[in-house]
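Following: one structure in structure tokens, then a few remarks.
Only a single protein chain was left out; the remaining protein chains are all shown in position.
The block that comes next holds subunit A.
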Amino acid sequence: MGLLRQVKDKLNAGEEVLSNKARFTQSKVSSVDSVGMMALTVYGDTLSQPTRAVVLLCLANKIPYELKVADFTKKEHKLPEFKELNPRSEVPVIDDGGFILAESTTILRYIASSRHLSDHWYPTEVKSRARVDYLLDWYHSNIHQTAEYVFQKELVTNLWKEPIPPEEIIKAAEQRMIASMDLVEGCFLKPEKGPFLLGASEPSIADIIFACEYTQTRFLVHPEQEKLMHERPKTMKWLDTVEKRLAPYFGEAHKTLPDLIMAAEFHRASLRITES
């Protein structure tokens, strides 16, 4: 009984953390200094890995931006006000001085091109660019299943507090995620050529969006996380390289995660206690 009380208290504390986040109608200003107007607005939630990827690209390149949080735990992306911005409730969405754009991989390409970022992010040389485009296209039906699996397995119940989805849905996403991770480990990482995806010597926008997909596994229970990563040593090394190369921005883009992971863990624990 005492243990249940402790868990409930911690769970409530976790929920308080969540409720302190500003709604997307208010704004959370980036940590980057802005000189003059901050033209780029990013709507989303860094709980969602494509939003994290966009934020990380901006931070790593000191692009002034303003993050307007659409709290995913409260399904704010489904609100009518959000649908005015994007009728399909997709996150992230950017507003670049009136130019509204959705689709994370498109947003990353657009930011790289319009802000004239260093070439390695989205190379101008046509074959190098094609290799990055290939990864970004492949991403959608493949490694993006990681987020889908994490969402169905853990987030639906532990953050949205809804009933557990059907076993077939979770299993299907898991299979696609594992097949994708195997392909990344077996084919897409060529450390003998270079430390980044497809043997590149510098990171591209593909490295950013893929890395944010892998970090989403932090929401899984530890043994499961361990198993996914430790079976894939090249992937572990690559992820570590990306994190170090983009320090301290990588950590900054992920800073909302620990509290959310804690809240999810406590909910999971409370479900186990009430079941027993």
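Operating definition for what follows: a residue touches a chain if its C-beta (ideal position, glycine included) is under 8 Å from a C-beta of that chain, and two chains touch if they have at least 3 such contacts; residues count from 1.
The rule is short, and it goes like this: contacts and distances are computed from a predicted model.
For the omitted chain of this complex, the UniProt record lists the protein as "Glutathione transferase", which is one of "WD repeat-containing protein 54 isoform X1", "Glutathione transferase", "Serine palmitoyltransferase small subunit B" or "Replication protein A 14 kDa subunit". Within the complete assembly, A:L101 is the residue of A:L101, A:I164 or A:I178 that touches the hidden chain.
From the options A:D133, A:E185 or A:E252, the residue with contact to the unseen chain in the full assembly is A:D133. By the touch criterion stated above, the residues of subunit A touching the omitted chain are 87-88, 99, 101-107, 109-110, 113-114, 126-127, 129-130, 133-134, 136-138, 140-141, 168, 183, 187.
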